[in-house]
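All protein chains but one are shown in place.
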Amino acid sequence: MMGRLSNARFRWLAVGCALLAPPGCSSNHAAMNPAGPRARSIAELMLGFVSVSTVVYLIVSAVLVWAIARRRRAGTSDDWLQRGSSEQSNVRSRQVISWATALTVLILLTLALCDYFVMHGLSSRPTDSLRILVTGHQYWWEVEYDDPDPSRRVRTANELHIPVGKPVELVLTSQDVIHSMWMPNLSGKKDLIPGHQNTEVLLADRPGTFSGQCAEFCGLQHAKMRLMVYAEPPKQFAAWKQAQLQDARNPSNDIQRHGLEVFESSTCILCHTIQGTQAAATVAPDLTHLASRTTIAAGALPNTQSNLASWILAPHRFKPGVQMPATQLQPDDLAALAAYLASLK
Amino acid sequence: MSSRFLELAVVALIALTLLGCERESRRFSDSPATPRGVQTIRQSELQPGSSIPTSGPPSPYDDNAYAVSQGKQLFEWFNCKGCHADGGGSIGPALMDEKWIYGSAPANIYATIVEGRPNGMPSFRDKIPPQQVWQLVAYVRSLSGQLRKDVEPSRADHLFTRKSESSSPKSAPVSSSAPRDTQ
Partner (left out) sequence: MTEHRNSRETQRPQPGEEGRQWLDPPGFYGWLTTVDHKRIGRRYIVTAFLFFACAGLMALTMRLQLARPNGHLVGPDFYNQLFSTHGSIMMFLFAVPVMQAMGVYLVPLQVGARNIAFSRLNAFSYWMFAFGGIMILTVFALNTGPEAGWFSYVPLAGPQYSAGKRQDFWAQMITFTEAASLIVAIELIVTAFKLRAPGMTLNRVPLFVWAQVVTSFMVLFAMPSVMLASSFLMSDRLVSTQFFNPAEGGDALLWQHLFWFFGHPEVYIIFVPALGIISAIIGTFARRPPFGYLALVLSLVVTAFLAFGLWVHHMFATGLPPLGMSFFTAASILIAIPTGVQIFCWIATLATGGRLEIRTPLLFVIGFFFIFIIGGLTGVMLASASLDSQLHDNYFVVAHLHYVLIGGAVFPLFGGVYYWFPKMTGRMLSELAGKWNFWLFFIGFNMTFFPMHILGLDGMTRRIYTYDAASGWGNLNLLATVGAIIIGLSVVVFFANVLVSMRSGARAAPDPWGGKTLEWATQSPPEPCNFPRIPVVESRYPLAEPELAYVTGLPTQFRAMLVTRLHDAAPDHVTADPYPTIWPLLSALATTVFFIGTVFTPWGLVWGPVPVAIALTCWFWPKAKEVEIQRRVEIKPQAARPAPVLRAGATP
């Protein structure tokens, strides 16, 4: 389903956005910067609610200020009951309040109906979607691209690549505690609950890089559990997927060969997988194509060779409480390991 | 009388403080002392004459609930369950009973994990960092109830296979260094 917005609607949304929340309107993690029809319908609903709320607030505030500031005669305490039973003012107040209440009910009903229609739109399940299984862990995202043919399933971590214009159905569960996946530009959030399977649909209608974050408190490093989403043109996506299906690149020089030796002979092998090597553990992120990712440690660090080395040596410097242990390696072993990992495109 | 009571209360409070503090501390990058050099860690508990106890570093995490729960997590992740099941043993010996083939002192357990043992226990030296080995040591000791009840982990979020460690009674270790086929 290729949704296309008319220019006018988009412009109205953009203007509304700019008036509303200048700092948070153009980022790659903003709910008011939608990159797909689903997020756009929510953003438009948001704008509607906010506009109505602002008007209501201004009116009520104005009436309140008027009520407080209006000039009236100073009375004696004997006026207490008199004021309370003054027919004329009571009748007037009753009328005004009745109308105000009726108007409130009408406005609320309208808002509720608008929400109903948006939710109805959001809950439709597309039939030709790309299925991705996402499993939450403390503190990383396990991603597996589903396919009827098991040999064509791509496993990666902390990143999603999705084709523009094609709906993506995420099947969400968790291995440990409750997490929540939230990519504000693309859709609302959905919890990853152990023992449950939830689904969420993503649909991007323009390419871009979007940042998501775990949105349910999950422990010590809940703050640094980011998920990057890359919406790409279909051809680029297919190429990426094809590359991911390959085994890991063989080391191309001595340093990288030594790095692979270090990988297979130290602590890494007990938790990680690199397809095509001896490493086949599934407790930690799949590293087969580690170098194709832009970040490491669930978005905590940019993916550079020196960051890799620092991360391996002392992960708790960046993410205290993360499950990965500190690994003591000799400096040249560490450098070789980092060089090897940096070659795994 | 009331001053004695007050003193007792203060002492109890301090004890609670120290115990509580250690139980709850979370040390993420620790470098506890590891057995090395000339230390009397014996594979067999049988000794002629009078027994000289094992000397080696004490378990740094016997009072630390976080470390023990990490050990429990690692026990699953590193597939100790593949041979030892959930403590009851299958192709590997049971860990929750009172029989300790290679010694029940923390340093002995450390050595068992790191060096490996005959008949199938792999050597995890350089494959598991020392801090995590100590976490596993503490957890293994909790399987037979050697730790304080408030430190031992409770049930896990998986199939309920046995009483939780904190509900298990303490079984006093008995060495069984006799050859396996007579057990």
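Letters A and B name the chains as they come in the text, with residue numbers starting at 1 for each one.
Here is the rule we use: contacts are C-beta pairs under 8 Å (C-beta built on N, C-alpha and C of every residue); 3 or more make two chains touch, one makes a residue touch a chain.
Keep in mind the model is a prediction, meaning the values are calculated, not measured.
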item	value
Touch with the omitted chain, as defined above, among A:118, A:281 or A:314	A:118
Residues from subunit A at the interface with the omitted partner, ascending	21, 23-24, 27, 29-32, 39, 41-42, 45-46, 49-50, 53, 56-57, 60-61, 63-64, 66-68, 70, 72-75, 77, 79-81, 83-84, 86, 89-90, 93-94, 96-97, 100-101, 104-105, 108, 111-112, 114-116, 118-120, 122-123, 138, 172, 176-178, 180, 182, 184, 187-191, 193-196, 198-199, 211, 213-224, 320-321
Absent-chain interface as seen on subunit B, which is shown	16-17, 20-21, 23-26, 65-66, 68-70, 72, 149-151, 153-160, 163-164, 166-167
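Note that in this section only the chains that are shown with their structure count from here on.
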item	value
Distance between chain centroids, defined by C-alpha means - subunit A, subunit B (Å)	41
In the complex, subunit B residues that touch subunit A	26, 28-29, 73, 77-78, 126-129, 131-132, 157
Residue numbers on subunit A that touch subunit B, as the complex places them	176, 194, 220, 265-267, 269-271, 283, 314, 316-317, 320-323, 325-328
